[in-house]
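Have a look at this one before I ask anything.
For this view, one protein chain was removed and the others were kept in their places.
Note that the chains take the letters A and B in the order they are written out, and that residue 1 is the start of every chain.
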Amino acid sequence: MHMADALISPAVGVGFWALSLGGIAYSAKKLKDNIEEKMIPIMGILGAFVFAAQMINFTIPATGSSGHLGGGMLLSIILGPYAGFVVMASILTVQALFFADGGLLALGCNIWNLGFYTSFIAYPLIYKPLIKHNKFVFLATLISAVIGLQLGAFSVVLQTYFSGISELPFKTFLLLMQPIHLLIGIVEGVVTYGIVKYVTMSKPEILEHSLGNYSGKVDGTFIKKIVIGFLILTIITGGILSWFASSNPDGLEWSIEKVYGKPELPEKEHTLTNILKSVQEKISIFPDYTFKKDESKDAEAGEEKYPNIDLGTTLSGVFGAFIVLSLTFLTGFILKTIKKKRPS
Amino acid sequence: MNFDREFFNLGYLDRLSYKDTIIHNIDARVKVIGAIAYIIAVLSFPKYAVIPLIPFFSFQIFSIIIGEIPISFIIKRIFVVSPFILFIAIFNPFFDRNTAFYLFNIPISYGILSFFSILIKFVLTVSIIIILISTTSFSGLCYAMRCFKVPEIFVNQLLFMYRYIFVLAEEAMRMVRAKELRSFNKKGLELKFYVKLAGNLLIRSLNRAERIYYAMLSRGYNGNMPYNKRKKLGFPDLLFILIILIMIYFFRFLEPVNSMGRFILRLIR
Partner (left out) sequence: MSHHIVKFENVTFIYPDGTSALKGISFTINHGESVGVVGANGSGKTTLLMHLNGYLLPTSGTIKIGDLILNKKTRIEIRKKVGVVFQNPDDQLFMPTVYEDVAFGPINMGLDEHSVDFKVRNALEIVGCYDLKNKPPHHLSGGQKRAVAIASVISMDPDILAMDEPSSNLDPKSRRALINLLKSFKHTKIIASHDLDMILDVCERCIVIKDGVVVADGPSNIILSDQKLLEENNLELPLILQRR
């Protein structure tokens, strides 16, 4: 379920790049504070391990098809969420570069989809609480792998939809993606559990060692921080947007109502083309390009029939907000890092 | 994913990246910036743009020639990755049926235009990445990342990872081959066996990490990875990026081919 460059708009790509880099920077910071020097080679080797393990296919029982390991959950279990996320990000980087799996611009999306949800949602909120008393380990692994992948798949659908390149209707795509990834998630959970169990059975000390030194303890407030951070940033962004809107009413077409307006697509099919076209014109970073003028009278007529459809502005507003959000997010991280550095 | 093929590709690309051509010798930072600018420029074209994308192939043509990259390799790679993108793009002609224009009396719908637009963007972006990676050594890329202030821990473990992919992939391959000699299951390993194999590989990997750490310690490792001093960009590097950016700008905003196409279309009508 790697996102590809050709399916995303630059805005979505850049936005998720910012988010993922923020995540990496934050994790790196966390690791640096309490890392063992040994962790660097261990992380690297485990990344190489997952890579090698991904290359081998296995048959999925009862389906006749074959699959391969994802590894996100496994890495989180062995290394804890921060190191797990960083390693997953580097695996995806190598895949993007060497196998052209995904792409450079889509790399941010892919790190987010395949790394973030597993390391920072599924692992701390599902896996950790469930295995507290060393019970339900299988269930914990299974559920967290499934949830992690479900969120990732949903994220793929959202990114595709907001990029507006594919015409695949949101619901259809969602109905395609989620069930497939339910199956993939179950397999991932079973395999992850199997590997961890095999290793703890045959060499109990080896995992204890890597877990023992770096307990994989989740900073419970991290998730809270993210949620609160998003809320604050949304408000700030709203402020910035309304400032833009009031100080420059004719220029930037952003406004709060537009940003938070109804984003659904109208149902009627014959309007879709025009809507999406105008969406695309407004979304694209360089909106001066127009195709319709010369080649299409139909489209021109359509444009006149459905003038000033707000959806385009709405969506471009959402993107704008999204970028601002992400940038602010990143700035936040940076500021935080600087702040933390100063007293020490 | 076929195991041997993937491994071969990785090693093959890696070997390509150590050639000695003008493009190979350009500073990695410059090439990374160029590639990113290129990708963003290509993807920023509206969804129905087909013709204006075509001039962007000139970068590929240029690098394939100068960088001595076998074109068959790039094409193969594109075919391997394409099913997912085809799967998504194929819906466009079905959902977007309004006619954009007539080509020799055949109605061309917006869906068909966007379908081809996606495909071309796909080919352009994938091939530029392959070109980037086959003309830049991995340590060069990591060096560029460091200069771009990507967190140190990320880059350091990325270097380790890359170094040991080759070692572990070979180890895994040996294990799979040993198994394949005993069974003739074509599709993939039985799940039970896969778990054992991966578990074994994981144990070995952790043991290896231990030994590597030992080797690092005995050479004075103190938690910091030493790395090379920053190099200054040379004149060829600056010239290279300047040319690339100008070309990208030209193709993106002046759309030479599109103006021409418009003119011809008008003539036809």
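As a working rule, contacts are C-beta pairs under 8 Å (C-beta built on N, C-alpha and C of every residue); 3 or more make two chains touch, one makes a residue touch a chain.
None of the values given here were measured: they were computed from a predicted structure.
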Contact with the hidden chain (one of B:18, B:87 or B:148): B:18
Absent-chain contact - pick from B:72, B:105 or B:222: B:222
Residue among B:95, B:160, B:194 or B:240 touching the omitted chain: B:160
Touching residues (missing chain, whole complex) on subunit B: 14-15, 18, 137-139, 142, 159-160, 162-164, 166-167, 208, 211-212, 214-222, 226-229
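Heads up, the rule we're going with is that only the chains that are shown with their structure count from here on.
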Averaged-CA centre spacing for the pair subunit B and subunit A, given as whole angstrom: 20
Subunit B-touching residues of subunit A, taken from the complex the two chains share: 2, 4-10, 13-14, 21, 24-25, 28-29, 31-32, 35, 37-38, 40-49, 51-61, 64, 66-69, 86-87, 89-91, 93-94, 96-101, 103-105, 160, 164-169, 172, 190-191, 194-195, 198-199, 202-203, 206-207, 209-210, 269-270, 272-274, 276-277, 280-281, 284-286, 289, 291, 294-296, 298-299, 302
Touching residues on subunit B, where the partner in the complex is subunit A: 1-3, 6-7, 9-10, 13, 35-36, 39-40, 43-49, 52, 77-78, 80-81, 84-85, 88-89, 91-92, 94-101, 110-111, 114, 118-119, 121-122, 125-126, 129-130, 132-133, 141, 150-154, 156-165, 167-169, 171-172, 176, 185, 187-203, 205-209, 212-213, 216, 221-223, 225, 252-253, 255, 262, 265-266
